[in-house]
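Please read the structure below before turning to the comments.
Every protein chain but one is kept in place in this view of the complex.
Right, chain A next:
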């Protein structure tokens, strides 16, 4: 009975998938349930009445939009700086020979594994000393500590995958190294750059610890600490509101995720995992 077996296996596989995805489904459902339905026992699986009042409330009565804007600025700025620096750095690490290159590559990998809590105290002191604490700018600086090693490591493996002959051919035709870099390597590297940028964006979008320590004003708080603050500061916890915030916070990730599908296996895990 191969078809029967097949159906059974499919049901088994999909019940696992749905069980794993259930918390996300529940988040979505809770966010559109009206308040009175939320506190009903037994809970309704699908909402009887749909409402978007929580989303409206989130946008009009809370600081959510400010946090959202901060997160966008923060993640975009971090990504741009980090990817620009890391692309040049990876080019240098892979294609040039000079003293100290090996130890640099070692340092990159080491810092990629470094825990943030080790750096957080001196970084806090440094940024307070510079007088930039409590700003989005200070977070961009702090985020480079994990984003730059990550991007470098990822781009390095993408760069290593580009055949060296292409560059040599361009050099023979009289191109300069930077000319060959611009005309030959960059176009080849573009998919790698895009997926590195997307992964870096996700990392920065989700970061929590640095934001918690370095910023404590609503004007420059990103989403992660901002939304958590809404939970702590509200007297009676409005779960629908928090679930709506969670959904909204995940929307950019879903968009990035859709882009990433094709690059996913290639870039996953900072090149740290290779078959």
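Here are a few things to note about the model shown:
Convention: a contact is a pair of C-beta atoms (placed from the backbone, for glycine too) under 8 Å apart; a residue touches a chain by one contact, two chains touch by 3 or more; residues count from 1.
In this text, contacts and distances are computed from a predicted model.
Chain not shown in the complex: UniProt lists it as "Sugar ABC transporter permease", one of "Sugar ABC transporter permease", "(Fe-S)-binding protein", "Indolepyruvate oxidoreductase subunit IorA" or "2-oxoisovalerate dehydrogenase subunit alpha".
The hidden chain makes contact, of the residues A:77, A:105, A:132 or A:166, with A:105.
Across A:2, A:122 or A:174, the single residue that touches the chain missing here is A:122.
Mapped onto chain A, the interface with the missing chain covers residues 9-10, 12-14, 16-18, 20-21, 23-24, 26-27, 30, 38-39, 41-43, 85-86, 88-89, 91-93, 95-98, 101-102, 104-107, 109-111, 113-126, 128, 141-142, 144-145, 148-149, 152, 157, 160, 177-178, 202, 205-206, 208-209, 213, 223-224, 227-228, 231, 239, 242-243, 245-246, 249-250, 253, 257, 261, 264-265, 268-269, 272-275.
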